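Shown below is the structure under consideration.
== subunit A ==
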Amino acid sequence: MSADPIVNISGLNKWYGEFHVLRDIDLEVTKGERIVICGPSGSGKSTLIRCINALEEFQEGEIVVDGIELGPNLKHVDAVRREVGMVFQSFNLFPHLTVLDNCTLAPIWVRNIPKKDAEETAMKFLERVKIPHQANKFPGQMSGGQQQRVAIARALTMNPKVMLFDEPTSALDPEMVKEVLDTMVDLAEEGMTMLVVTHEMGFAKEVANRVVFMDAGQIIEANTPSEFFATPQHARTKLFLSQILR
Partner candidate 1 sequence: ADAQTLKTIKDRGTLSCGVSQGLPGFSSPDDKGNWTGLDVDVCRAIAAVVLNDPTKIKFVPLSAKDRFTALQSGEIDVLSRNTTWTVSRDTSLGANFTGVTYYDGQGFMVKKSLKVNSALELNSASVCVQTGTTTELNLADYFKANNMKYEVIAFGTIDEAVKAYESGRCDVFTDDSSGLYASRLKLTNPADHIVLPEIISKEPLGPMVRHGDDQWFDVVKWTLFAMVTAEELGITQKNVDEMAKSDKPELKRVLGTDGNLGEQLGLTKDWVIRIVKAVGNYGESFDRNVGDGSPLKISRGINSLWTKGGLQYAPPIR
Partner candidate 2 sequence: MTDITASSFVREDLVAERPAPVKTAGFLGFVRTRLLNSPTNILLTILGLLLIWYTVIPTIKFLLVDAVWSGKDRTACLAENAGHPVGACWPFIQAKFPQLFYGFYPEAERWRVNLTFALGAVLLLPLLIPRLPAKGSNAGLFFFAFPAVAFFLLHGGGITGFGVSWVAGLLQLFADSISGVGEVLVGLSKASAAGPLLWAIGGAIALVGTLLHWVIFPLIWLRDQMQAAGQGLWLDFLITAVIVSVILFMLGGGARAGSRPLIASLATFAGIAAVIKLMGLDHGGMPIVDTRLWGGLLVTLVIAITGIVASLPIGIALALGRRSTIPLIRIFSITYIEFWRGVPLITVLFFATYMLPLFLPGNFTVDGLVRALIGVSLFTGAYQAENLRGGLAAVPRGQEEAASALGLSWWKTTSLIVLPQALRHVIPAIVNSFISLFKDTSLVSIVALFDLLGSLRASFADPVWTTPSTAFTGFAFIGIIYFIFCFGMSRYSLFVEHRLNAHRRN
C-alpha cells in the first residue's frame, strides 16, 4: 500500500497448543506511523506485539521488520530485536542495577559503545523522560510512573526504529498514567514509529494514525481514530467501544 513499510506482517498464524491465538493477521506499518491496538482481554494483542519482537515464535506467516525477514523458525532474531524497542506493562527494569546502568547495559554489551558515550546517551534519554536526577537510584526506590519512564528511556537508548508498547500504563496508579502518556506523546511528536497496545482512548484519539481493533485473534477493524470512534463498522467494535467509553 503505502510507500515505506517498516513492519510488514502477512498471513500470521499462531497457536498455543491447540488454541488458535492469532489468525491470518495482515498488518503493514509505515515509517512514522502510530498505531494503537485495542480489543477485549485475551484477544491476542500482547501476543501479536510479542511476535513482532520475536519473543514468541509463530507457526505460519511472515514478519518483515525494516527489510529483515522473521520467518516461523526465527532467523535474524537478533537483527530484528536491535531495530525494535519494547516497553512492558510491568516495566521489567533490572532491580539490581541503577537506573543509569539499566540504560547503558544494552548499548555497552550489544552495540559495544564505550561506557562514557553510553552514559551520555542514556542521560540524554533520561532527560527526555524528565528524570535525569534519579539516574543513580535503584528502580525499587522509584514510583511506578517513574519506572515506566525509565523503561521507555532504556528502550530508546538502543535507537530502535520501531517502539512497541504493551499496555504501558495499566499497572500504574491514575496520577502516574498521565506522566507516562505525556512521554509517549512527546515521542510520537518526534516521529517515532509506534505500536501501542492500550485502552487509553484519549491517547489514541490524540496521537494515533490508525486504531486497530482485535478480537478472537484477528484484526476486526482498522481505521483512523476519528472514523474509528465516530463510526465503528463492525458489531463487535461497537460493543467494545460502548463498554470502554462511558
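Keep in mind how these were chosen: all candidates are chains of the complex that A comes from, given by their letters.
In the analysis below, a residue touches a chain if its C-beta (ideal position, glycine included) is under 8 Å from a C-beta of that chain, and two chains touch if they have at least 3 such contacts; residues count from 1.
Note that the coordinates shown come from a computational prediction; the quantities given were computed from them, not determined experimentally.
Shown alone here is subunit A; of the other chains of the complex, listed as 1 or 2, the one that touches it is 2.
Residues of subunit A touching candidate 2 in their complex: 1-4, 13, 15, 17-18, 20, 23-24, 30-33, 59-60, 191, 209-210, 216-224, 227, 233-234.
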